[in-house]
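The structure is given below, and queries will be raised subsequently.
With one protein chain withheld, the remaining protein chains of the complex are depicted in position.
Let's look at chain A:
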Amino acid sequence: MKLTPKTATLLVLAALVAITPFFFPSGYYYRVGALIFVNGLAVTGIVILTGYAGQVSLGHAGFAGIGGYACALAPVHLGLHPALAVVLGAVMSAALAWLVGRPILRLKGYYLGVASLGMGILISMVLNNERWLTRGPDGIDVPDLGLRGVLKDWGLNLSNGEFWYFFSGIVMILGAWAALNLHQSPTGRALRALHGSEIAARTVGVDVSRLKLQAFVISAVYASVSGSLLALQNKFITPDVAGFMHSIEMVTMAVLGGAGSVLGAIFGAGILTLLPQVLTVFAEYEQMVLGLVMMLVMIFLREGLLPSILRKLRGTGE
């Protein structure tokens, strides 16, 4: 059997999720791992938007904020089960992405970046200021998902850290699977075509603005679900999740690792999630190092880290 890139990617991810825990020196690493997977899910959405469709969003954290606060607010105010709150957040994010994206994506260039930037900051401002609803900058408690209890009843007893590690890992793999399927579908091919040349794609009959809009909406759903997962595993959420810096982090993770491929982007998510953990020793220099890494990778390894490393390993310039 020949290994397609899709199966290969999924196998690598599954192996990564399953095998790494054997090397964890302490329970704390489950938490870091879960964080990487949550970020990995968000950047998979960025791969669809930026890697496939060639559009830039600087406000995706806004969708993560919607997803996160849906989990905090819907169970309390609407009596929804937290799992349904995740769905509600995703639907709201998709609707907002559609509304914002529809007029913008007819335009070329960095307009989507600008519009999404404005949108993201407005969302985070609302989360910060509407204290009666969101309790403002101090953050708000999020109810338990309840799934761990169900698993316990079935005889599968996981610690909180272990549960969220595996659960986030599985959701990330599902997300990657969906993104890879999209990549191979006619829609995915059309998206890549418009990334290559919008005019050429239009000439062969691709509905360019509709496709860009689809990519934007899909990636918003990814960001929203990742925000929900983050809120649920921390049982707490603050407006920072919707902040500008978080949006930048998402794009940077994807582009750093290699936005052209799901594996590359998730690799980038891993690196940038680990970097602050490693750099706590020199917390003073954290910002400088982060900024420097962003610049150096973009200047010298334009396709991103993973594709560049793979190319080195193959030893050819292709």
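In this section, a residue touches a chain if its C-beta (ideal position, glycine included) is under 8 Å from a C-beta of that chain, and two chains touch if they have at least 3 such contacts; residues count from 1.
In the analysis below, contacts and distances are computed from a predicted model.
One subunit of the complex is not drawn; among "Cytochrome B oxidoreductase", "Amino acid/amide ABC transporter membrane protein 1 (HAAT family)", "Penicillin-binding protein 2" or "Thiolase family protein", its UniProt record names it "Amino acid/amide ABC transporter membrane protein 1 (HAAT family)".
Within the set A:Leu13, A:Ala61, A:Ala74 or A:Leu117, the residue that contacts the chain not displayed is A:Leu117. In the complete complex, the residue from A:Leu13, A:Ala34 or A:Leu58 that touches the missing chain is A:Leu58. Here the missing chain is touched by one residue of A:Ala18, A:Leu78, A:Ala95 or A:Met125, and it is A:Met125.
The chain that is not drawn here is touched, among residues A:Ile19, A:Val281 or A:Ile299, by A:Ile299.
Of the residues in chain A, those that touch the hidden partner chain are 50, 54, 56, 58, 100, 103-104, 107-111, 113-115, 117-119, 121-122, 125, 129, 199, 244, 248, 251-252, 255, 259, 284-295, 298-300, 302.
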